[in-house]
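A single protein chain has been omitted; all remaining protein chains appear in their positions.
Per-chain residue numbering starts at 1, and chain names A, B and C are given in the order in which the chains are listed.
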Amino acid sequence: MIAFAEAFPLALVRPEAALTGGLLAILASDLSPGANARRLGPVLGIVSCAVAMWLACAAPVGNVGTMLAIDGVTTLARLLILPLTAFLLLGGMGERRHGNDTGAWSASVVAVGLGALIAAAAANFVALWLGLELVALAGYTLVAFRGGDRRSAEAGMKFVLFGGAVSAVMLFGISHVYGATGHLDFVGIGAAFASGAPVLAGFALLLAGAGIAYKLTLAPFHFFAPDVYQGSPAIAVATVSTLPKIAAAAALVRILMTAVPPSLLAPVTLGGAIAVLAAVSMLLASFTALVQRDAKRIVAFSGIGHGAAVVLAIGCLPSREAAAAAGFYLLTYVGSNAGALLCLSVLERARGSTSLADLAGSWRSQPWVSSLLCLFLLSLAGVPPLAGFLGKWGVLQQALAAGMAPGGSSAMVVAVLLFLLATAVSAWSYLLVVRAVVFAEPAAANERTQRREPVALATRVVLGVSTVATFGFGLWLDGLVALARML
Amino acid sequence: MPDISPDRLDGYLLVAGILFVAGVFAIISRRNAIGVLIGIELMLNAAALQFAAYGRFAPSAADPQGQTAAVFVVVVAAAEAAVALALFFAVYRTFRDVDLEATRELRS
Amino acid sequence: MGPLLACVLAPLLLAVACVAVPGLRAARWFALAGSLLTLGVGGFALADFAMRPGADFRLLESHAWSEAFGASFRFGVDGIGAAMLALSGLITAIATISAWSQERHPRAYHALVLVLLAAMNGVFTSLDLLLFYVSWEMVLLPMLPLVGVFGGDQRRYAAMKFFVYTLAGSVLMLAMLLGLWNATPAAGRTVVVPHVVVTAHADAATSTLHGLPIDLSHDGPKLVLVPRGFDLRHLALQAPHFETTNLLGVSLAAFGFLAVLLACLVKIPAVPLHTWLPHAHVQAPTAVSVLLAGVLLKLGVYGLYRVGVPLFPQQAFAWAPTLGVVGLVGILWGAWAALGQRDLKRLVAYSSVSHMGFCLLGLASGTVAGATGGMVQAVTHGLSSGLLFLLVGVVYDRAHHREVAGFGGLAKPMPVFAWILLLGALAGAGLPALAGFPGEFLVLAGAFTGRGAFPWLGGLATLSVVLSAAYLLWTVKRVAYGPLQHAEHATYRDLDGRERWALLPLVALLLAFGLWPAPIVDALRPACELLVQTLQGGRP
Partner (left out) sequence: MTVGTVSVLVWLLPLFAALVCTRLRSPGLAHGIAAVVMAIATALAATMAIAVVGGGTVTGPHATWLELGTFTLGVGTYIDAMAAVMALIVCALATGVLVFNAWYMHDDPQAARFPWQFCLFAAAMLGVVLSDNLFLSFCCWELVGLGSYLLIGFWFDKPAAAVDPTYQANKGAGARGVLEAQLSPAHAQLKAFVMNRVGDAGFLIGIGALLVAAVTLGRSGDVLGWQNLQEMAHYVANPTAMTIEQKGIWVTVSLCLTIAALGIFCGAIGKSAQFPLHTWLPDAMQGPTTASSIIHAATMVAAGVFLVARCYPLFPPEALAVVGWTGGITCLLAATIACVQWDLKAVLAYSTVSQLGLMFVGLGAGPAAGGKDAAIAHLFTHAFSKCLLFLCAGAVIHACAGHQDLARLGGLRKRMPVVAYVSLAALLALLGMPLFSGFVSKDAVLAAALGNAQSAGGLAWGPFVLACAGSLLTAAYMLRWWLRIFTGEERDHDLTHYAHDPSTGAKVVLLLLVPMTLSLPWTIGAWLPLPHGESHLPAMVTALVLLAVGGGFALWVFLLAPRGGRDVAAGLARSAAPLHAACGNLWGIDKAWDLLFTRGIGRVLAQVVAFFDLGGERRLEQLENAQERRASASVDGVVDGIAAGCAHLGAGSASLHAGRLGVYLAVAFAVVTVALLWGGLW
């Protein structure tokens, strides 16, 4: 027992443990007869998130063997993941009151959060892969949760097949990395690289990166996103479009910081390549979004673009400000994105779908939700003084600094310009939704377009929080500095 | 022509490689979801095989990292397959088909 | 909290109040209060500059924002800023009065107007480039629904075009901002201060320049250590270094000026980047058109005055002839396009294009007369175009259409309307003794006395004297004179009290500035002189 405690310092992973406890509690409440799991589940989940949050704030720093590394990145990831999980549970509480399910929903959400925590803390490819798989498996269930709904089922199927394939590729890469370096932990791999590993290891690492790119919906591993987001319930989209991105970003940062030799990392080489990759994703996302006719598809493409922006920031490593910029970008993104999807969830219930045609004129029946939706979308577009602007600001500042630094790569500067182009184009795609929701007249004045869907208190709370965040972070320049200090 | 004697790594890698490529070919070419799932399984098992092989021939055979990973892979693959099949069933309930060409309501 | 911060914060708070208080009847009073506050502060500052002319910044105040980025909420106005602030207050007040009986969502409407006012004030009073940019972009947020929700049949197209076009135009400015920031070493940079700046801004008593310590005792070149940040005045001091900083093979200054230029030319709007304007104007409700023409278009000119030239004088100098040509093209193209319009609002919109061309030409001419004239033109155009849009709104209220051909002989049933329309048209046509004249004449004088090809540009610009008279007075003739077109027009009532109250200040100011422009010119001139010196200082 003592030996185990020494081998496995639980103190470091209290938050994960707390969340695991919450997960088990929910499942237990599901089994226990009489207990209304649908009501109880979210509560348990939120409580466990709160506890975990509390523990995370006071968590010590260190390594759990070669498996997990609890450092600034992990802490930052925790502080993003845990509150977000709680809010997603709360949102689910509000949005799924009429679902006939048991606590499974809450369990899945908590599981996604747990997987994200593990992946974010992983210092070892196996741990990383397991964490991402947990995120994925729970995510599949969330996506396909709407029983008996064609689109939801199709979304789930596509999600699982695409995800499975990518994770297999990742695993294949990992195995070769292991074979080439004899290590599965990042530090070891980094050491091996430093002592001249075979070139095969580099390619293997690239394959292993596929899994992360997929979680960040980076081209060419983004294809699943539009279909899956369109098909699944908005509140599920809110989960699978935010938590995995945070986890993957944290993992990517750690891999680049530890497993990749700095010589290779310098913005000139790898950073430049990453920047180009990101720019391509952004352009693809922004332009493709222009012709979409469904709000959730547009959100999906926006997610692709924003994931790319995070990657652009990460491409500016090893400066810690770059990591902070990525973190802040994720913060602003998840705030606005979750808010937008929650609004869409309400409108989806009112109008039956989120196709722009069905959303037409919903401002008449639901002024507040619609206005907030537009607000969140404009924040995603990065219009000051909304939060999205400052996220962009941080990323662009890092990229441009990396580009203008003596010996910096002009690829970074080009990426910045392309980013700005993508910003303008994507703003247009967001306006497509605004146009439908606010400017357009309802197609026909029937009871569906007239109906005013009640908004649950829980939903209101979440919306209120994201609204505050959307306004509050907009001009909080020192937030970037604070995050950098945290790392 | 690699030497595929059982006490050399090359043979295992070759088999794993073949498995992986076959899996990739399957998921790209199959129209039936089950077929794609099988392809994925092939790829996963290729990875598992390599883990085991690399573990066996690793310089430090003392700590069985590779073999452990292989076991993890097998477990997770099973879980994945379970979830996948459940979802196929859900699709089948609504579409009466698991042909990927037939189940294409979600598109631009 | 100083007056300028109040001009930005108070409207925002009032806007929140409008939205937050359910069933609020007093929203319009809130809007009026916010605009009158702005008008008061701006008017006071303008009067101060008129009485004690100077190129310095007044009503300075600074509030901490971000130590690390060297950004802070710095406010301050020179003569130009004061004039613009007063204008935005006045026009917003008038727009509010003209929309006094707004039926559709009055609370939301007035809240949006207040947000717009706050954003505009932010642009006009900010001395911090980041704050400037934020306010600049923030203008778009309220305009989107103001056009898209409260507008006409094709409001969606107009609103989206306006938003995307202007956003695309200004998006490069973000890169410019960060480029400038990155171009400054973290420890700051010691620069030599040009003589004109020392004489204009250095404070001998405290031996400081823009709050930075400077040694004025010796006769040698004056040195000052400029910290990294977004203070416009500090950035301007580093202008030469931006020329030498490289960005993708071009100099940072070249890139930055291009970014600012693009943003401003779209906003002004300069031909051929102007086509969002007619749509926005035609679709927007009257009061919003008044705001758009009266204040928003000035943002572009102001941006060039405040950011483009001071930060990149060499580029500005090199670009000046091109800008002059662009201005001239705008003047003539706009005038001719206006001559060919059938829709009253679109006609006035194109007259705006033509008139704003004068601002550009005047600034580009690089003469005191031209620069001052351009700014005077910016102010007076705000008045005259506002007047014309209000009048178009008046006829639209009665006839529910804006086809010029559909009117005629309205002077019989609506004499007061006809007289004010004639006054507005004559002011727009630059008749002496009306406010349209001083700006136009000064710009022409500036162009004639400008360097290089500017005399010829000025010569061609005089064509607009004919064209403006033609399209404006022709419109007056077709709308107000001749026999009554339709019998029911005879029943139209003349301007009612509210309309008269909205028009009265404009009429009074058009006459006042026309007969006695000296005060406003005196208030604007020193700042413009400094600007011209900066521009000429950019001569390689």
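To be clear about the criterion, contacts are C-beta pairs under 8 Å (C-beta built on N, C-alpha and C of every residue); 3 or more make two chains touch, one makes a residue touch a chain.
In this text, all values refer to a predicted model and were calculated from it rather than measured experimentally.
Across the complete structure, the visible chains that the omitted chain touches are A, B, C.
Residue in contact with the omitted chain (choice from A:G41, A:G190 or A:P226): A:P226. From the options A:V291, A:A357, A:A443 or A:A482, the residue with contact to the chain not on display is A:V291. For subunit A, the list of residues touching the undisplayed chain reads 158, 161-162, 165-166, 169, 202-203, 206-207, 210, 219-221, 223-224, 226-227, 284, 287-292, 425, 428. Where subunit C meets the chain that is not shown, the touching residues are 153-154, 156-158, 161, 164-165, 271-272, 274-276, 278-279, 333, 336-342, 350, 367-369, 372, 409, 411-412, 426, 429, 431-433, 437-438, 442, 444-445, 447-449, 451-453, 455, 458-459, 462-463, 465-466, 469-471, 473-474, 477, 480-484, 517-518, 521-522, 525, 529. Of the residues in subunit B, those that touch the hidden partner chain are 24, 27-31, 36, 100-101, 104-108.
One rule holds in what follows: only the chains that are shown with their structure count from here on.
Here the spacing of subunit A and subunit C, counted between their Cα centres, is 42 Å.
Between subunit B and subunit C the centroid-to-centroid distance comes to 65 Å (mean Cα coordinates, whole Å). Centre-to-centre separation between subunit A and subunit B, using Cα means, comes to 26 Å.
The multi-chain contact residues of subunit C, meaning those touching 2 or more other chains, do not exist; every residue touches at most one other chain.
Counting partner chains per residue, subunit B has no residue touching two or more of them.
Interface residues of subunit A, counted against subunit C in their complex, comprise 363, 378, 383-385, 389, 392-393, 396-397, 400-401, 404, 410, 413-414, 416-417, 420-421, 423-424, 427-428, 431, 434-435, 438-440, 475, 477-478, 480-481. Against subunit B, the residues of subunit A that register as touching in their complex are 126, 129-130, 133, 137, 140-141, 144, 147-158, 160-161, 164-165, 167-169, 171-172, 174-176, 178-179, 182-184, 226-228, 230-231, 288, 291-292, 297. Interface residues of subunit C facing subunit A in the complex, by the touch rule stated above, are 65-69, 71, 133-134, 137-138, 140-141, 144-145, 148-149, 155-156, 159-160, 163-164, 167-168, 171-172, 174-175, 178-179, 181-183, 245, 247-248.
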